[in-house]
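Heads up, one of the protein chains got dropped from this complex, but the rest are sitting where they should.
Now for chain A:
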Amino acid sequence: MLATMPETEPLQSTGEIHPDILLVNQARAGDVAAFEKLVRQYDRQVFRIAQHITQNREDAEDVVQDAFLKAYEKLDQFQGNSKFYTWLVRIAVNESLMRLRRRRTGKMVSIDEDVETDEGSMPRDLADWSPNPEAQYGQSEMAEILRKTIQGLPPGFRVVFVLRDVDGLSTEETAETLGLSVPAVKSRLLRARLQLRERLSRYFRKKNGDGVK
C-alpha cells in the first residue's frame, strides 16, 4: 500500500532523530566504534575551545582527552533533550576552567564572573578598514594577529564569542552550555564583538588615507 512516501510530507519532530543521538545510543550499548565517530566529529572543536580558555597547548590536549573520557563515562546521564555537542562542550569548558585555575592559583577564574568593563561598549576607532584587510597579511601572520587579539579579552567573553560566532551555537545553546542567562550571553557577545573589532582596527584600518583622525 505505502509504495512511495509523499515528497511533501514534513518530517514529524518525533520521528527525526539527530545522528549523534543514534551514535550515543550505540556507544551506550558498548559500541566503542560509534563513540569513535563522535570523537572524530568533535575533537577539533573541543580542542579549539580548550585552547581559547586555557591558552595553553598541553592543557588543551589534556582537556580533549579528559572531556571525551568523562563524556564516555557519563553517557548514561546524557539527556536526549539537548544536543550531544552542547553537552560535550559543557564538560570541556569545565575541564578547561579547572586547568586554568590550577595554573593561576589564587587568581579567581570563572566564566560567569561579570566583567566590569566599559571597553568596547562604544566604538572609538571609527576609521574604515581597507576593502580586503586579509590580503595585507600572510596566513600565519593573520592567525597570529587573530590569536593575540582574542587573547586580550576576558575568558568569559572569549568563550561566548567562540561558541556563538565561530561554532555557530544559538544564544540559548550558548547560555545552556555555559550555565549563563540569555541576557548575560547577549551582553557579552556584543562587547566581545565590539572589542575585537576595535582591536583589529589597528591592523586593518585603511592606510595612506588623508592621515587626519
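In the analysis below, contacts are C-beta pairs under 8 Å (C-beta built on N, C-alpha and C of every residue); 3 or more make two chains touch, one makes a residue touch a chain; residues count from 1.
The criterion applied here is as follows: contacts and distances are computed from a predicted model.
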As a check of understanding, state which of "Zf-HC2 domain-containing protein", "Spermidine/putrescine import ATP-binding protein PotA", "Cytochrome c" or "Succinate dehydrogenase" is the UniProt name of the chain not shown. "Zf-HC2 domain-containing protein"
Touching the hidden chain in the full complex, which residues of chain A are there? Just list them. 32, 35-36, 39-40, 43-44, 47-48, 51-52, 60-61, 64-65, 68-69, 72-73, 121-123, 126-129, 133-134, 142-143, 146-147, 150, 161, 165-166, 186, 189-190, 193-194, 196-197, 200-201, 204
